[in-house]
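The structure under discussion appears below in the form of structure tokens.
Every protein chain of the complex appears in place save one, which is left out.
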Amino acid sequence: MWMGRVVGRLWAARQAASLAGRKLLLVRPETASGAEGHRLIVAVDGLDAGPGDRVIVAHGSRVRDLTVGAEVADQDVVIGIVDGHELYPS
Amino acid sequence: MIRGTVVGQVWATRKARGLEGRKLLVVAARDAEGRPTGRLVVAVDVLDAGVGEDVTVAFGSGARNVLRPGPENRDLLCDAAVAAIVEGAG
Amino acid sequence: MILGRVVGQVWATRRDARLGRAKLLVVRPTGIYEPAFDEIASGEIASGEIASGETAFGARHLVATDDLDAGIGDQVVVCLGAPARASAGGNDVPVDAAVMAVVDRAEIDLHALGAAGAGPGIRRKLTEAFG
Partner (left out) sequence: MFLGRVAGTVWSTVKWPETRGLKLLLVRPYRLGDLAPGAVRAGAEASEPTDDLVVCADLLDAGPGDDVLVAFGHAARVAVSEKLAPGAKPNVPIDAAVVAVVDRVEIESETRR
């Protein structure tokens, strides 16, 4: 899994049926140094995460089947909304 | 499945169950646009592909099905197999 | 599967019991692996196993169980996912990579690689790896 910041949401009127109208979020992975990566991942959300939230995203067909359902095409799934995190001094 | 070019072969006497007598080819993988990614994939070959030939490589259960179709092929300890030798590509 | 060279070993007494006394080898994948495995991850088996590891596999190494007695310096072929678990003892063994072959000889035809469009950097790196 990885931790990321929700920086946006995708509305797609015409989206593949297999996204089943699920909410799609744009998530930017966080790094140890806090450097802003430019990678944005589209993750499907079933926990009602919103912009600005920190979330945990897991990947894979099994993760998708166990959460948002096997019919959903996106295999990056928000599996938790972060309350807090701590980075130990290295 | 990925596309790639056969660039070499691997010989090994000490091998896992299910790989005895199997030919192992080294394939230089290509990305969607057909450009080599520099990544090398070792794949079991039963089609007798030769060095320089363009092939497709199947992974996971797809690879096992290339070697022996059907659900009872979990004993084939490999995760990549040459699935086709590509004549031409559009 | 992944071609690589055994560069080290890991000792860990505090481990998931189902690992048993499996030998753990550090393997450096041959060829360029940045980010590693993403098109291997396109396969269904590896999508869960490795795709999410993309962030991690900038680490340019992987750790695999070994029951073929590969030694440090050996070239090996590593398999991912279900076959790795089967070779390490069963589907409930929490491993995702295992040594599937200890390589006697590996030949890469650098001409074919060049014809396949691999640049000089890739060819040089592979000459090193197969030197």
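Chains here go by letter, A, B and C, matching the order in which they are written, and residues are numbered from 1 within each.
Keep in mind that, in the parts below, a residue touches a chain if its C-beta (ideal position, glycine included) is under 8 Å from a C-beta of that chain, and two chains touch if they have at least 3 such contacts.
None of these values were measured; they are calculated from a predicted model.
**Student:** For the chain that's been dropped from view, list the shown partners it touches.
**Tutor:** A, C
**Student:** Which residue, C:R60, C:H111 or C:R124, contacts the hidden chain when the whole complex is considered?
**Tutor:** The one listed residue touching the chain not shown is C:R60.
**Student:** For subunit C, which residues reach the chain that was dropped from this view?
**Tutor:** Its contact residues with the unshown chain are 7-16, 18-19, 24, 26, 28, 46, 48-50, 52-53, 55-64, 72-73, 81-82, 85, 91-97, 131.
**Student:** Contact with the hidden chain only, please: which subunit A residues?
**Tutor:** 1-3, 29-33, 35, 46-48, 56, 58-60, 62-63, 66-67, 77, 79-88, 90
One rule holds in what follows: only the chains that are shown with their structure count from here on.
**Student:** Could you tell me the distance, in whole angstrom, between the mean C-alpha positions of subunit A and subunit C?
**Tutor:** So the centre of subunit A lies 28 Å away from the centre of subunit C.
**Student:** Averaging over Cα atoms per chain, report the distance between subunit B and subunit C in Å.
**Tutor:** 15
**Student:** For subunit C, which residues are shared contacts with two or more other chains?
**Tutor:** Counting only residues that touch two or more other chains, subunit C contributes 44.
**Student:** Which of the residues in subunit C end up touching subunit B in this complex?
**Tutor:** Subunit C reaches subunit B through residues 1-3, 30-33, 36-37, 39-40, 42-46, 68-69, 77, 79-84, 86-87, 98-109, 112-113, 115-119, 121-122, 125-126.
**Student:** Which residues, counting only subunit B, touch subunit C once they are in their complex?
**Tutor:** 1-2, 4-17, 19, 24, 26, 28-31, 35-43, 51-52, 58-63, 74-80
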